[in-house]
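A protein chain is absent from this complex, but the other protein chains hold their places.
By letter and in written order, the chains are A and B; residue numbering begins at 1 in each of them.
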Amino acid sequence: MNAILNYVKKNYIGFSVSVLLLLQVFLLPTLLGEEAAGGILFSIAAVGIGYFGYKAYLFRKQNPDFKAAESTTLVNILGSVIAILTGLLFGFVLMLIINPNQAIDGFFTILEGGFRNIESLGDMIYFSVPLILTGLSVAFAFRTGLFNIGASGQLTIGAFVAVYIGVRWGALADIHPLLHWLAAILFATIAGGLWGAIPGLLKAYRNVNEVVASIMLNYVAMYINTVLIRNFIYNPDFARALDIKPSAASPTFNLDLLFPDSSINAGIIVALIVVLILHIILNKTTFGYELKAVGLNRDAAKYAGMNAKRNIVISMIISGAVAGLAGALLFLVQGKHLTPVNTILTEGFTGIAISLLGLSSPIGVLLAGLFYGSLQQGGYFLQLYDYKPEIIDIIIAVIIYASALGLFLQKFVLKGLKASEMRAARQGPGDATGDTTEAEGSDDK
Amino acid sequence: MEYIIEMLNITKEFPGIKANDDVTLQLKKGEIHALLGENGAGKSTLMSVLFGLYQPEQGTIKVRGEEVIIANPNDANELGIGMVHQHFKLVHNFTVAENIVLGYEDTKNGFLELDAPIKKIQELSDRYKLKVDVNALISDISVGQQQRVEILKMLYRNAEILIFDEPTAVLTPQEIEELMNIMKDLVKEGKSIILITHKLNEIKQVADRCSVLRKGKYIGTVDVATTSVEKMAEMMVGREVSFVVDKEEPKIGDTVLSVRNLTVFNEHIHKNVVTDVSFDVRRGEILCIAGIEGNGQTQLVQAITGLIQPTEGQIDILGEDITHQSIRHRNLAGISHIPEDRHKHGLVLDYSLEENLVLQTYFEPRFQKNGFLQFDEVRVNANELIQNFDIRSGKGPVTMARSMSGGNQQKAIVAREISRDTDLLIAVQPTRGLDVGAIEYIHKQLILQRDAGKAVLLISLELDEVMNVSDRIIVMYEGENVGEFDPAKVTENELGLYMAGSKRRKTA
Partner (left out) sequence: MKKLLLLVASLVLVFGLAACGGDEVDTYEIAMITDSGGIDDESFNQGTWEGIVEFAEENDLTYKYYKPLEVSDDAYLDAIELAVEGGAKVVVTPGFLFESSIYVAQTEYPDVYFILIDGEPHDAGWTTWETTDNTQPILFNEHESGFLAGYAAVMDGYRNLGFTGGMAVPAVVKFGIGYIAGAYYAAQENGYTLNFGDSTYTYFGNFDESDTNKSVAASWYELGTEIIFSAAGGAGKSVMSAASDAEAMMIGVDIDQSGQSDTVLTSALKNLGVAVQQALQGYLDGDFEGGATIRKGVENDGVSLPMDTSRFTTFTQAQYDAIYEDLVDGTVVVPVNWAELVTFLGDDASNFTEATVAPTS
């Protein structure tokens, strides 16, 4: 209790901002109505950013020696931020060219994204969940030196298993109301993991490149999915899978009361738990230490006596399991159906983009996934203006493209930082007037 | 006005480290001035400041008595400062002349004008005795000649002050000899030279004065002619340095490692790289495997440590057959291994120092509880090793291995392997690329291990090291054991003949 009080005392500004945010999110909508609440939310977000900016300024003042260019994390984050800004700027220019009259309003709609109102915030979270999870799947494998391009296939397999259980195992709900849903996501996770194990085993014991193996397994998964749906859970009237039982749909856990009218469900809680677990595995456990070592330098890991083969397989199983879970949460929604169409689900590839943007760290992926969800909402609401909704796809594509140029951007950032530090150095020591780009990110220290 | 360059009280800081702390360097016109220091002492930083690559936090630079600000390498060039880099910056499919004029080329009616420049280059070449064929392609000339091209490049740009950065590292003994003469000639013609090096005998040979840096601090400037090599070494390292390795008589105990008829087949080149090699290593001795690079030493060690599988033979540790055991099993059975390639095998460069220091021990109860790494213990371990083994880095335990100097990376590996306290220590070229202080230090550590009753297997290419450190020598030639020697009863020349394959004898 004392510790909490101390924490509050030390961080009273941060604490009061969080209290305000909570108030805002949960109380104001009911008091003021959603439109006003959305506006205030936006302004409070601005205040929050300002607060961190101020903190960063203080940090610079207290640590005049801090050199931003020396912090790789910071440089990486700045790379992602630049990628995002590039994409947004490109989108804005595009909007100006297409329809200058509404460009500013439209652009703010995109920036506002999911923070438009409480409902859209809930929807944003709902749409982010599968993206966060596939992003985590790709990121986890990537941290261990594997490029899992097969998240799509693992997701498809997970989705089928979840939907199959959702359709056929309704009796479980009689034992406990949550059991049906839990069984569906659990078995989907296992199935995704097993599917992910295939390229892992091939890589470890037959030295088959995991990119090739997993991308081909995407097609196998797609066709298997089609066959299985047709044979076991087909609804011929609609050429899609049968409806899942209501008991298998992701429960809302009263989140729908916090975000009225939105599609939000317990998926976000699952996603947060997975973020936490993967974060702990990667950063706190000996297992994560091994996995990262194998990813960073396979020869050194081998020299140190780590079992690289076993690690490759386990890493792919975890990666596949998370993708399978994503598939389950994607389709355990009432009114949504798995279809036996012979097309690969794109969520797996979006996961690669999100992993890239989130710098392959679980927390980064969480933020990137939410950001992506927000952009999606922004693009959706852009339809209220005279723009085609596809414009948001272009913006997202540019952001992804820019993050893929990450290496280049990192160099660019480094050069910029070095130049500004050199300038500062020439003006004399202890000069704290660093430019804003340096100050902004320094709160990661 | 006698100094052509004065760098006064220069301080340059990087996060967590003062690379140059109040350093003063004064270069007289027409002298060869050596800049001496261990790896990471701040020599390169100081020269980068002079060359305009870094801006110092404090201090002033005077050229020919006038205070100047050098903001970038172009400023340095205009002031007549030229640098001959350790790694040459030449275009390989250009001719010598084209490389020399590159960046300063003249044109005539839109065409490259080479006749006049070639004439000028010839003149320079004759005057400074820098013999080189101006029309040859860079890719066709030797490394020594390439270095001459670099020097000519500086002279062509009318450089008065020449900085040589570790110029002998890439040269053969004969080429080194020639370079020394060239430097003397350059000084005779009125040029001034700063020679960056950590090789004391070179300084003794050519330099007039020598300034010494240690851990970023300026130690002093001495007159080379009146100062002994030992004295300079002491200034550089900070304590007395012995060039002869002191060691007591070995107290030999039981056999630790026993290798029997080991054969390794390489599928790529389709032949045996190690053929029928047998030897023992016992407690309290250093067995050295000597040989010219590429004669199977690497594969022999990899087969012992488990990185590759032998085709035939048996390897025992303390009587246990480990021929087909995993690397982890071998490590636990008692092998420490300082690997040949520290970047490939020895370190995870993107892990921090503390993480690298537990690379083989992270799973042991001290560092692990219920699958969780015990970060406090990892930190304690790192601090202990950093202190005991004097590993220097910018941010201590959390420094990324990648950002550490080569010498300190090697120290980290040595510290880790020795601290594991195993019965057998295998060290493969442990002093490669290190400076005097570090080499002496590592030799001392190897002997300490021997005296503590460990078995040490040393693989070395340096004859000095082989003769000084080992208790017993095996020479390998083309994958075979061609002879075993007692260092006290064999000369370097004799060993050289075996290493070159011109003599061989079968050991019992």
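We adopt the following convention: contacts are C-beta pairs under 8 Å (C-beta built on N, C-alpha and C of every residue); 3 or more make two chains touch, one makes a residue touch a chain.
Owing to the predicted nature of the structure, the values given are computational and were not obtained by experimental measurement.
In terms of the touch definition stated at the top, the absent chain reaches A within the entire complex.
Remark: the omitted chain is touched by one listed residue; of A:252, A:283, A:307 or A:383 this is A:383. Note on the undisplayed chain: of the listed residues A:85, A:182, A:239 or A:272, the one touching it is A:239.
Residues touching the missing chain, restricted to chain A, are 89, 92-93, 96-97, 100-105, 123, 127, 226, 230-231, 234, 236-239, 243, 263, 333-337, 339-343, 376-377, 380-381, 383-386, 389-390 (touch as defined at the top).
The working rule: only the chains that are shown with their structure count from here on.
Centroids of chain A and chain B (each the mean of its C-alpha atoms) stand 45 Å apart.
Taken in their complex, chain B has these residues touching chain A: 13-15, 55, 57-58, 305, 307, 326-332, 337, 339, 344-351, 355, 359-360, 362-363, 367-368, 371-373, 400. Contact residues of chain A toward chain B in the complex are 65-67, 70, 72, 284-287, 289-290, 292-293, 296-297, 299-307, 422, 425-426, 429.
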